[in-house]
Structure formats: C-alpha cells, structure tokens
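Note that this complex is displayed minus one protein chain, with the remaining chains in position.
Up next, subunit A:
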Amino acid sequence: MSVQLDYNVWLVLLSYAVSVLGAFAAMQAAVAIPLAVTPRQRTAAVAMAGAAMGLGGIWAMHFTAMLACDIGMEVRYDPALAALSALLAFGACCGGLMLVGSGRFGWWRLLAAGTCMGLGAAAMHYLGMAAMMMAADIHYAGKWVVVSVLIAIVASMAALWLAFNLRGRLQMIGSALVMGVAVCGMHYTGMAAVSLHANGGQLPDGYAQGLRSGNLGETLFAIVANLLLLVLGLYCWRQRYRSSLSI
C-alpha cells in the first residue's frame, strides 16, 4: 500500500532558513580562502567553511526537512548512516571549496567545485534517506533523481560564482540564498522522486537503536546554535580586522 507524504509548511520554511544560514556562515569563511597565506590558514578556512556548509547548510537542512515530512508512521534513523552522510557532506564541501578557493578563479575550476559540492549534497541526501528505518520500503523515480542532482550542481555553481566574484552585500547574502535554493531544490525534488510502500509492519534490524525525532531535534538545535555563533564570531573578527588595517 502506498504511503502519503504530508509536509509541515513551517518546518519546510525553517529547513530553507537553516540551509541559508549554513551557506551564509560557509561563504563568510570561504571567501577568505584565497587570502590565506600559510597552508594552516588555508586548511582552517576550508574546514570552517566545509563544516558550516556540509553540516549546517546540507545535513541539518536535510533532517529539518525530514522532520517536516509526516508519513503517518514513526521513523527512526540509522546512527551510523546518518553520521556517514554528515561526513560525506563535510568532505564534499571541503573539496569543492578548496578547488574554487585556490589559484585563479576560472570556469573549469567552478565546474569542478560546483560538481563536487552538488554531488556531495545529493549523496548526503540519498544516504540520509537510506538511513530511514520504518515499516515501509522506499522506491525512486530515476528521472527525478537525475533532475535533483542537476539542480544541486547548477545551483551550487551559481552560488559559488556569486560568492567569489561579486563584492558587497549581494556577495554574501545573494550566494547564501542561491545555495539555499541549491540544497532545498535538490532535497525536495529528490523527495518528489520518492514513493513509499508499507511493508506490513516489518521493521528493519536495529530499529530499537535508531535515532528518534527528539534526538535529531537536539542535534539540529546544537548545529544551528553553532552556526549562529560562527557567523557572529566571524563578524566580530572582521570588524576588528578592518579597524586594525593601517593605511
């Protein structure tokens, strides 16, 4: 029997907001990558931006959106796969940002970085879906899966171009909004590809040890709080840097 997916609109909007916040924090750190003088500074900037984007902009967005989705039965998540999906998002974002942040900015570099980040977001999403533990089986419509991956890649490229080429307010805010579209567009298109079929109450192995919605909510709250702290910290640091510059 097919399972109906219902969404809580407020949580859907919150998932976009989480994604934009993660992307905003990430872009704040990412645009400093070309200015890094030492390998250590570069690594720190890449890791900070990759964590904000991968864990905040992608992973936290995905699970916020999953909390917004009501399928009429309890869903738990495999902790190992959920953790692996976070690691994957973090790694892909670090790789993409390192590609686009080093050397002279060019179209090939942008294509490679956008592909890396887009594929990372898509891989995180489908691994996160695989982590779902419930009394239903998941099936995908291949056409929509492909569309979701393409949206992630193209919108990631657009966001990276905005972040590294523009200057001023549009540089950060514009790129964060577009990156939010990339991640949410990929996620909800990916969800449109999903069809769930109840399997007669057969729960997967390890269901009892799975992460519940409450556990996820606490984790997401911690990530969002850290993102806000990161944005605030970067803002303060940048203000101090500006005032310390000698003419």
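FYI, a contact is a pair of C-beta atoms (placed from the backbone, for glycine too) under 8 Å apart; a residue touches a chain by one contact, two chains touch by 3 or more; residues count from 1.
Keep this in mind: contacts and distances are computed from a predicted model.
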{"item": "Chain not present in the shown complex, as UniProt names it (candidates \"4-vinyl reductase 4VR domain-containing protein\", \"Aspartate carbamoyltransferase\", \"Sulfotransferase domain-containing protein\" or \"Xanthine dehydrogenase\")", "value": "\"4-vinyl reductase 4VR domain-containing protein\""}
{"item": "Option touching the unshown chain, where A:S2, A:Q41 or A:N165 are the choices", "value": "A:N165"}
{"item": "Among A:V18, A:V31 or A:L196, residue touching the chain not depicted", "value": "A:V31"}
{"item": "Subunit A, residues in touch with the chain not shown (by the definition above)", "value": "31-32, 34-35, 100-101, 104-105, 163-168, 171, 242, 245-247"}
